[in-house]
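Up next, chain A:
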Amino acid sequence: MQFDSWQAFINMGGYGIYVWSSFAGTFLCLGLLALEATWRRSILVREATKQAARAERILRARAAKKQAARKN
Partner candidate 1 sequence: MWRWLHPYAKPEATFALNQKLIPWFAIPGLVLVIVSFVWGLAFAPPDYQQGESYRIIFVHVPSAMWAMGFYVGMAIAGVIALVWQIRTAELAILAIAPVGAVLTFISLFTGAIWGQPMWGTWWVWDARLTAQLILLFLYLGVMALYVAFEDERAGAKAASILAIVGVINIPIIHYSVYWWNTLHQKSTVTRAITRLEAPSIAPEMLWPLLVSILAMLLVCAALVLMRLNNEILRREIHRPWALQHLGISFATTDGEQSGKQENKKDQKGGADAV
Partner candidate 2 sequence: MLQANPVSAWKVFKQIIQRDIRVASRQRSDLLNPLIFLLIVVTLFPLGVGPGPDILGRIAPGVIWVSALLSSMLGLERLFRDDFRDGALEQMLLLPVPVEISVFAKIVVHWLLTAVPVLVITPLLALLMNLPIQAWGVLWLTLLLGTPVLSAAGAIGVALTVSLNKGGALLSLLLLPLLIPLLIFATAAVEAAVVGVSPAGPLALIGAFMVLSITLAPFAVKAGLRVSVN
């Protein structure tokens, strides 16, 4: 450990703002990339679920219609 206290660690020998802002910026950029990827994935899943449900409804309705026609 190079630093005696938390205070010194945050301060970074007077360069705290530069060091911490560059680390924060890096994490922010990479984090945004990761967030964007998971967000897009969840949108895709949601849309696919919707579409699959819709296709199933249509098929069921079609089958019902066919059955009704056969009965008649």
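Keep in mind how these were chosen: all candidates are chains of the complex that A comes from, given by their letters.
By our rule, a residue touches a chain if its C-beta (ideal position, glycine included) is under 8 Å from a C-beta of that chain, and two chains touch if they have at least 3 such contacts; residues count from 1.
Note that this is a predicted model, so its numbers are computed, not measured.
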Neighbour chain for chain A in the complex, from 1 or 2, resolves to option 1
Within their complex, chain A touches candidate 1 through residues 1-3, 9, 12-15, 18-19, 21-23, 25-26, 29-30, 33-34, 37-38, 40-41, 44-45, 47-49, 51-52, 55-56, 59, 63
